[in-house]
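The structure is given below, and queries will be raised subsequently.
With one protein chain removed, the remaining protein chains of the complex are shown where they sit.
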Amino acid sequence: MDLDLILHNLFSPPILFFLGGLLAVAVRSDLEIPRDVAKFLSLFLLFSIGLKGGMELGHGGDFAVMIKPLIFAVLLAVLVPLYTFVILKRKLDVYNAGAVAATYGSVSAVTFVTAVSFLEGADIAYGGHMIAALAIMESPAIIVGVILIGRFSGAVQKGNRMRKVLHEAFTNGSVFIILLSLVIGLVIADDQYEAVAPFSENLFKGILTLFMLDMGLLAGKRISGLRTKGGFLVLFGILVPFFNAGVTMLLCPLFGISLGNAFLLTILAASASYIAVPAAMRMAVPKANPGIYVPLSLGITFPINIIVGIPVYYMILQYLYA
Amino acid sequence: MDLDLILHNLFSPPILFFLGGLLAVAVRSDLEIPRDVAKFLSLFLLFSIGLKGGMELGHGGDFAVMIKPLIFAVLLAVLVPLYTFVILKRKLDVYNAGAVAATYGSVSAVTFVTAVSFLEGADIAYGGHMIAALAIMESPAIIVGVILIGRFSGAVQKGNRMRKVLHEAFTNGSVFIILLSLVIGLVIADDQYEAVAPFSENLFKGILTLFMLDMGLLAGKRISGLRTKGGFLVLFGILVPFFNAGVTMLLCPLFGISLGNAFLLTILAASASYIAVPAAMRMAVPKANPGIYVPLSLGITFPINIIVGIPVYYMILQYLYA
Amino acid sequence: MDLDLILHNLFSPPILFFLGGLLAVAVRSDLEIPRDVAKFLSLFLLFSIGLKGGMELGHGGDFAVMIKPLIFAVLLAVLVPLYTFVILKRKLDVYNAGAVAATYGSVSAVTFVTAVSFLEGADIAYGGHMIAALAIMESPAIIVGVILIGRFSGAVQKGNRMRKVLHEAFTNGSVFIILLSLVIGLVIADDQYEAVAPFSENLFKGILTLFMLDMGLLAGKRISGLRTKGGFLVLFGILVPFFNAGVTMLLCPLFGISLGNAFLLTILAASASYIAVPAAMRMAVPKANPGIYVPLSLGITFPINIIVGIPVYYMILQYLYA
Amino acid sequence: MENIKRVEIIVPSPELERVLDLFQEKKVEGYTLIEKVRGMGHRGIQDGLGLTDAFTNSMLIWYCKPAKFDSLREQMRDLLEECGGICAVSDAQWLMH
Amino acid sequence: MENIKRVEIIVPSPELERVLDLFQEKKVEGYTLIEKVRGMGHRGIQDGLGLTDAFTNSMLIWYCKPAKFDSLREQMRDLLEECGGICAVSDAQWLMH
Partner (left out) sequence: MENIKRVEIIVPSPELERVLDLFQEKKVEGYTLIEKVRGMGHRGIQDGLGLTDAFTNSMLIWYCKPAKFDSLREQMRDLLEECGGICAVSDAQWLMH
């Protein structure tokens, strides 16, 4: 059955088109999805997942049950950049160490969305508040990263610049659209949701599929940039997600978090940002090299999570929750 | 029940996402919908509404019944710029007075489309010919505005330029796509329409929702441009829609126009253009300042109509038609 | 009944919106579909047709039955550029003759897709392997064209450049996305396909409709560029598709190819490329004038095929297969 | 290498057609056009927003002989006066081919 | 025709706001902005890929009096040193209107 599951995950259209995107880069095809359209597809996915999460949240749930994973999520977002920074500083300068640490403390919405789509295929329940967890985990790592850099570089961060970073961390487009959709999904009546659902819900898997093709194209192009950066970073990009996932999986049952939610929390912990963090870091820490933190998260950690991670984490959790 | 209706209108996804867009600007989020995609979404809405209107038109209807609102519509489109020009000229120069007058004589397709979506939610019938009214009302005000400016500025309009304006007024993209879709909706067989409907009809509300998010972003950015323009214009932008709506609502029952159609005619009268007119005016009257007429229509009149206007006009009409 | 069929084809939304696009250009409307969105719509159509073809291919079929049309397809793609080159060289220089020959040896995916949509409306079965035929026919003509030019221009093609052309011919985006979708449609489970179908399948006709509006706009703009090029080319663009279609229709029954597949093969033979070939030719033969081969294929042959060709070929085939 | 003038014209996009008409009238043989350009000037900010190109500029780059530029300078000036925008000229050298 | 300087500034898009802030502080009256520009430089390739503008440049064209440029030259230099990008100046003539 286990192999079945891995195959089922591998043979889903989103994953296959992601691989197709990698292949297109490998054979140097000129296939591309226009940038503006790709941005819109990504907006759609956040809109769709937010609306649905809000909707489900609106259908009740125990506050005490919901608050636990959220606290857990914030802790992860703060602690992961701290411990990874210590590791990274051995090989990278302070600026790049801080930027990579922030990248791994934050999360990847597309990885999350792929995991949700996997859960729905496997018919496992999860809570709408997990979408809140996704939104909540995007920002803290950015702030932790910038503070770490400020501390260790000795450079006094001008108050002005720090304010800008804080602002960007909490108002960047992807955080904003998830939270907005979540709240709106929560307040609207069921018939209102259903009028939007043929767009927001029915097209979800299909749009995710084309978006993953674009992710494959991007990841393929970014991987090559890593070649010159040496094995340490590649190893980091492979091992850290598994470590973060491992710790999360062990703790979740203790906190009484359900299987579906634990799975999503695990994937959040394992994932690394390649949208919110690059946008914030380019502004906050121009001395950090986006040619390091973007390829690492997009070219290594993202594919590992969606191809290997999703089925493996799921199997381990099933074992732990059996 | 009345408050219920206002709330129902306020808590629909399109309105909520419009408010979300305003909020995004207020907190200075970098959320944005790529321009080209927004243009396509607007094209989709016109295509969808046109096709459906044509389809319904094709299913019969009394010509005598249909012609009345259309004549009414043309009268509105000609008279509104005339009377508003007289008011505006007290505070603005001839160029800007003419441009603003044209803006308010013309109509906003998105306001109309939101009203249609409201009607459908409330299960009130309306005629497919009202989409023709929408298309018919876009252009006349542009011509009236340009003639007024020619008259009162003393500047002799070169025949060449006037020809261009006329041409633009009747062939601009948004008028063309509505009319084209209307005619095609009229001639195709039902099964042909149904093959297209999963795209053109089922996605309508969802795409309207995301489009309204963009409208909120735009309106939010444009409002700030009005601050320096003084209270007269703001007052104008608030009161004129209500006045135009009021006159329309009083006259509709006399003309024997049905409730649903009267509601749509009212919203057309109350709405102001921010697509067709700016495009035409920039070309016809480069001396008029688009920083006045666009923000006024988009930042003041548009939100007032969709948030306050739609439920209020509807309640008044229900009272008048009871 | 025959006239009925022509009318049914003419009154389908894709064809009507294509005519609408031509009309928009004729009245000089500023209607346009943003380039990036149009590229995405075209990608969607290839993705959708590929996935569905793969899916159907996966549901079995006799290999011996499937291989025949594919061999036929390759033969067409090689022979058409050879014979047309001989004709074209009488009036054009070697570069342009080769480029036009390649254009007509290759195929138009949108013509194919319109034909598929016509077949589905008429409830005639066709095989998923015909989508493979579409993909297979895109490239060979490019290579034949370049070889012909190399031969007859006397210019020795540098090996480097020829390698690039070969590479482009087999990896260009449109070939890649069809083949990728075909293979993925083949390997995924039915429930996986169904999760994507509300996007990839249900929206197909609607998106084809808007895409054809864009094709009409493009074709309209390109036709005017032909006026100065003289009657020979226009005649060529009108007659060659009918000749290619005629030969194909006569041979298909002999090869034991079914009605639906014969129809699609005919349309492939009759159609000319305006995506893959221009991209390859601009790179391989910069001395050829894209102002000749693009308008010819897009402005003459494309409309003739979809308006006249589709119903006429279908009627003839029905007669032949009766 | 031949001496030549590099003319750079930036106008609101709705006026582009008028400049191109002038180019055609004067038989200009070549130019390059960059669309969807933003900017600021006397007439305020052109931020590229909206569903029309009312708040967008277009930029033309035109390499030409000095005399050619002189031949349409006055008409260009009139056009800019009416519609806004700028026109600047600098010296360049042109790789003959 | 008036003599004027043509200033061309190319910076990573995330830094554009800082240049525009500097422009505002120094009361620059007009500029033109081309977005979504790609490039290569000391900091590697900006290929325009991705969902953010982290790998995209912005290009500013600014016509001004020489003294005006001098007034913000040093701040510009500091900004470029920190964030990357280039700033170049050439002579031009400007069609008065």
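Letters A, B, C, D and E mark the chains as written, and numbering starts fresh at 1 in each.
Assume a residue touches a chain if its C-beta (ideal position, glycine included) is under 8 Å from a C-beta of that chain, and two chains touch if they have at least 3 such contacts.
Quick caveat, the model's predicted, so the values are computed rather than measured.
**Q** Can you pull out the displayed chains that the omitted chain is in contact with?
**A** Hidden chain contacts in the full assembly come out as C, D, E.
**Q** Check the options C:Ile188, C:Cys252, C:Leu265 or C:Ala279 and report the residue that touches the missing chain.
**A** That would be C:Ala279, which touches the missing chain.
**Q** Thinking of the whole complex, not just what is shown, which of C:Gly105, C:Pro290 or C:Pro311 touches the missing chain?
**A** Within the whole complex, the residue contacting the unshown chain is C:Pro290.
**Q** Which chain C residues touch the hidden chain?
**A** Against the left-out chain, chain C lists 35, 38-39, 42, 218, 221-222, 274-275, 278-279, 281-283, 286-287, 289-291, 294.
**Q** Which chain E residues touch the hidden chain?
**A** 8, 10, 34, 36-42, 48, 57, 59, 73, 76-77, 80-81, 86-91
**Q** Go through chain D and note every residue touching the omitted chain.
**A** Contact residues on chain D toward the absent chain are 1, 4, 6, 28-35, 61, 63, 90-97.
The rule we apply is simple: only the chains that are shown with their structure count from here on.
**Q** Given that chain D and chain E are copies of one sequence and touch, is their interface built from the same residue numbers on both sides (over half shared) or different ones?
**A** Different: when the shared numbers are divided by all numbers used, the fraction is under half.
**Q** Starting from the mean Cα coordinates of chain B and chain C, work out the distance between those two points in Å.
**A** So the centroids are 41 Å from each other.
**Q** Where the CA atoms of chain A average out and where those of chain E average out, how many Å apart are those spots?
**A** About 34 Å separates the centre of chain A from that of chain E.
**Q** Return the distance between the CA-based centres of chain C and chain E, expressed in whole Å.
**A** 46
**Q** Among the residues of chain E, pick out those that touch two or more other chains and give their numbers.
**A** Nothing qualifies.
**Q** Among the residues of chain B, which ones contact at least 2 other chains?
**A** As it turns out, chain B has residues touching two or more other chains at 35-37, 39, 198, 202-203, 279.
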